[in-house]
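To start, the structure under review is shown below, and the notes come after it.
Only a single protein chain was left out; the remaining protein chains are all shown in position.
Letters A and B name the chains as they come in the text, with residue numbers starting at 1 for each one.
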Amino acid sequence: MKFALIIFAAAGSLAAQEFRIPSSFDKFATRAKEMVDVNLDGSLLQLAARFLSDSDADEAQVKKLVSGLKGIFVKSYEFENRGEYTEADLESLRSQLKGPGWSRIVGVRSQRSGENSDVYLRSDGNALGGLVVITSEPRRLTVVNINGSINPDDIRRLGGHFGIPKLDGTGNSKKNRED
Amino acid sequence: MTAGIVSVVASEDARHERFAAVVRGHQSMVFSIAFHFLRDRERAEEIAQEVFLQLYRSGADLSTEAHVTFWLRKVACHRAIDFARKRKFEVALEDAPEPATPDSNEDPWLNRRIRALLTSLPETPRMVMILRYQEELMPEEIARVLEMPVRTVKSHLQRSLALLREKFDRSAGSLS
Partner (left out) sequence: MNEFEKTIQESLRRRDPSPWLESRILAAASASPRRSWLQSRMRWTLALGAVVFVMGGVAWQRERVMDERDRAAGQAAKQRLQLALKITSVKLQQIQREVIASND
C-alpha cells in the first residue's frame, strides 16, 4: 500500500523520453556466468497475449496487464567475479532516466550487501507510460524496461500467480496457492 | 465461388510459408549488412525486421532466389545508409563501443581495428566495402545494388582500400 502511494505521488506529467538498454550491454553476454535476455516488442506481446486464456483467472489478469504495453525488455546477468560491470555502465542507464517525464520513485542502497535498487516511472500526461527497474549487486546486474501503460503494483501482485513466486518476509518464495 | 476463396487463402498461406524460409535463409546476410555498417546490433536487427516486412508487404515475387537476394541486399543497404544519415547528429560511429562477438575465433584486436577504421569511411564507400568483402560481390554487381556507375564503385574500392591501409599501418605503428 505504502509502495503504491509512493508510486502515484511521484508520477510527474511532463513529456517523456523512451528508454533503451544500450547495445554496449551486449558485451556482458560473453562475461556472464548466467544470463537472461528477453526482448518482447509490441508484435510479440500481441502474439503472446493471443495464447493467454480468458477463462484462466491468472492468465486473464496477465492478458489485461499486457494489453496496454508496447514492449518488455529484460536483461539479467550473473557474473563469476566482482567488477565485471562499471559505474559508467550504470550511468549509461541512469542518464537516460534524467530526462523529462521520468521520476525515480524508489531508491534503495544497502551498504551491507552492496545491493542497489532503483525504480523509475515514466508519465505520459496523466497516465503512467513506462517502468524501469535497475538492481545491481557486486556479481549481479538486472535491468527491466517495460514500455507502455503499466502500474508496478499490478506486476508485483502477480507473485503467487502465473508461475511467479510470491516472496515471504524473509525473501524465500512461497508455493503457489494452486500447488 | 468456394473454390476461389480456398485458393486465395491457400496461396496466402503458401506465400507465408515461403516467406518464413526466406527469413531463415537470408537473415544473417541482411542483419550483417546493417550490423557492419552501423556497428549497432540492436538497430541492425530493427533494420533487418523492417527490410523483411517491406519484402512481405511489397508483393515481390518470392519464388526466384536470385531476385529475392538482390532485393534484400539492395533494400538493406539503402535502409542502413538512410538510418546512418539520420543518426549522424546523434553519435560519432568511431566512438561507438564495439559489440560483443561471442562466436568469433578471429584475432580480436586486428578485426576490431579494421571494423573501427571502416566506420571512418563515408556512407557510400563504406557500403561498397561491405558488399565487396562481406558479400563478395564484383564491382558490376555492387553497382547494380547501389545504383551507381561501375567506375564509381571501382574508384571507391581503390580509394577506401588505400585509406584503410594507411590508417591501419599508422595505428599499428603507433602501438609497436
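Just so we're on the same page, a residue touches a chain if its C-beta (ideal position, glycine included) is under 8 Å from a C-beta of that chain, and two chains touch if they have at least 3 such contacts.
The shown structure was predicted, so the numbers you read here are calculated from the model rather than taken from an experiment.
K.L.:
Name every displayed chain that the left-out chain is in contact with.
P.N.:
Within the full complex, the chain left out of view touches A, B.
K.L.:
Which residue from A:T30, A:S95 or A:S110 sits in contact with the chain not drawn here?
P.N.:
In the complete complex, the chain left out is touched by residue A:S110.
K.L.:
Would you mind spotting which of A:I21, A:L40 or A:L93 touches the chain that isn't drawn?
P.N.:
Final answer for the missing-chain contact: A:L40.
K.L.:
Across the whole complex, list the residues on chain B that are touched by the chain not included here.
P.N.:
Missing-chain contacts on chain B: residues 4-5, 8-9, 12-13, 15-16, 19-20, 23-24, 27-29, 31-32, 35-36, 41, 44-45, 48-49, 52-53, 56-59, 101, 103, 106, 110-111, 114-115, 118, 129-130, 133-134, 136, 161, 164-165, 168.
K.L.:
Going by the touch rule given at the top, which residues of chain A touch the chain that is not shown?
P.N.:
Answer for chain A: residues 2-3, 6, 36-41, 43-48, 50-52, 62, 66, 72-74, 76, 106, 108, 110, 117, 119, 133, 135, 142, 144, 146, 152, 155-156, 158-159, 162-167, 169, 171 touch the chain left out.
The definition used in the following text is that only the chains that are shown with their structure count from here on.
K.L.:
Show me the residue ranges of chain B that touch chain A in the complex, using the header's touch definition.
P.N.:
40-43, 97, 99-100, 102
K.L.:
Would you mind writing out the residues of chain A in touch with chain B in their complex?
P.N.:
20, 23-24, 26-30
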